[in-house]
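The block underneath contains the structure these notes are about, expressed in structure tokens.
With one protein chain withheld, the remaining protein chains of the complex are depicted in position.
This part shows subunit A:
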Amino acid sequence: MNVFTRAAPKKGENFELRSDLNSEYRDKRKDAIKRVIANMTVGKDVSGLFPDVLKNMQTEDIEQKKLVYLYLINYAKTQPDLVILAVNTFVRDSDDQNPLVRALAIRTMGCIRVEKIIDYLAGPLQKCLHDENPYVRKTAALCVAKLYDLKPELVLENGFLEQLREMISDSNPMVVANTISALSDIHTAATSQPSTSSSDPAIFNVTPTILNKLLIALNECSEWGRVAILSALARYQAQDEKESEHICERVVPQFQHVNGSVVLAAVRVIMIHMRNVPREDFNKQLIRKMAPPLVTLLSSPPEVQWIALRNINLLLQKRSDILSNEMRVFFCKYNDPLYVKVEKLDIMVRLSNENNVDALLSELKEYASEVDVDFVRRSIKAIGQAAVKIEAGAERCVNVLLDLIATRVSYVVQEAVVVMKDIFRRYPSTYEGVIPTLCANLEELDEPEAKASLIWIVGEYANKIENADELLSVFVDTFTEESYSVQLQTLTAVVKLFLYKPDSSQGLVQRILNTATKDCESPDVRDRAYIYWRLLSTDPGAAKSVILAHRPPISLPRTTVAPALLNELIGEISSLASVYQKPAATFIGLGRIGVESMQHRGTDLADSAKTALQTVAAGQAAENLLDFDDEPAQEGPTGLAATQVLQQPAAKNIMSGTSTNPLDDLVSIFGNTSLSSGAAIPSAAPAIDPLGGFGVVPAATAAPSTASNQQEDLLGLF
């Protein structure tokens, strides 16, 4: 369809636009350009107007120039032959007396990724790198990175890299910052290629001389420049302890910056360089200075807050003393978004201790009466974690849980039961007094986890609960209908009961072993039943020592990520890796990572992956969609992705739009699928009519088969 619009826009909007673009009135032309940009934004194809827009490039009006440039950046690729017409204007602009125009020209040329333009770029870029105006220089510095991205050999041939290195000594801090950004960008690009040797000129390593220049520029440049410089400092390998100390001292003032990303970047540098300083008092002082700015980040907008909270969570795993007296600032506000609240809960538990457990519990209890079910459950879980963590506060935690159970709100009760199980595992035979209350709620439980937890408790204390056999027999009766985890717990609990009270529960254990080995679908349950059965029949003494064995109490892990990974993530503070709390390789690059390479890194994914894994898994389906090329779509996964599109009402926009988007073609093919298979049935129907006397049966079979054939054909197309 694109071909048609390009060839002969006889009428319609593009035709109108074309005539306006060629109008003799300046205002009309400018207005037309604006409309072209508007159409471009919504995804309409206006590439056919390329020559007409290009005519308006040479103008005194900077705003108009910018608009034309914007258009060029978008469509240069589709019209590589015509772009050459723009080169002259670009080259002339890069010599303009107005520095804004010079910078604009060099900035835009770098964004136009057409071979012909690139060949003309070297000259103007060379000049602009030495421009007297710093604004032009800082733009030119980034342009080198753009050029490297497209044609590295051109950068090397023209010696742009050496020039960039010299620019680190520029008198203007903004130029220094952009130079650092450009060099780092080139460095990343160069090192991501496997064949890079350490002598590659593109490698940018911070040397002690550069370090000094960076530390000076740090205090003078803009906020974003500071982040760039701080990231470079984070990569620097300090020569000795003294140098690390020096860096820390120079970076600490950045904690007071109003921009949260500067603060986090400074935290990152300090955490990295602190490792080289063995003096604990020095480190303690840094940590003390770090706390207030971290807390201040909590008054940022929720998204920034969330990033800060995720990073604080990591920092606490590394240095638990950072915010030791600050638990209260993490109390949730009623109107915080859920993702912020959940993070705060986790940090509150981390910061809890004997002294503040009361304040924590009254907060958590408050949260447990809120409306959001997910948040309520997490709050109750947090109570359990606090109980497991703080022995002195466990009794108060149990009391709060009892209060919550008394509310008889179904999900609250169920979560509380699950949590109680963990408390029993941590403090065996301490809170047996609450068992009757728990058992009283037996009928209200409908979630497998809650049921399984309660059954475990009953089995564990079967010798102390008088009516344990009664309670368990209810579950034995419904054994085959229960979910797998409940079955396992019931089986174990009944066997425990039997070992405690062999006389009264012989019948029960017989029944359950029978059911589990004969009528049960789950192989795990069946195998476990067999093991128990054989143990019991051959050596009851051994059975007792196995099944009623003493188990060590559980404890709350201090870290959620493996130590090696934690160190890596601390070095990545404020990045996505620190937010997801997993190594960057798991979610960038191809979006997947092999088990071997993970083991190779000595990290343990299992703990941290939970949340992030979902996103990645979801992403893998969409990956094909993301890595779409402009080439025609291929088979299999693309089709899958396209069906996903079809389910969404938003896809209508794509269908009605006339963009060059390859999705359109797919959507229209799929649109045809339903249409053509729909059409197949009526066409089959009249064919049956003459055979009417033969009855309906062949007709009914004929129609679907035609339809399915049709579909198969279509599938074959992919």
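Observations
Note that a residue touches a chain if its C-beta (ideal position, glycine included) is under 8 Å from a C-beta of that chain, and two chains touch if they have at least 3 such contacts; residues count from 1.
The rule is short, and it goes like this: contacts and distances are computed from a predicted model.
Missing from the rendering is one chain, named in UniProt as "Clathrin adaptor mu subunit" (options: "Glutaredoxin domain-containing protein", "Vacuolar protein sorting 55 superfamily protein", "CobQ/CobB/MinD/ParA nucleotide binding domain-containing protein" or "Clathrin adaptor mu subunit").
Only one of A:72, A:272, A:308 or A:351 touches the chain withheld from this view, namely A:308. The chain omitted from view is touched by exactly one of A:17, A:101 or A:312, namely A:101. Set against the missing chain, the residues A:56, A:178, A:313 or A:581 yield one that touches it, A:178.
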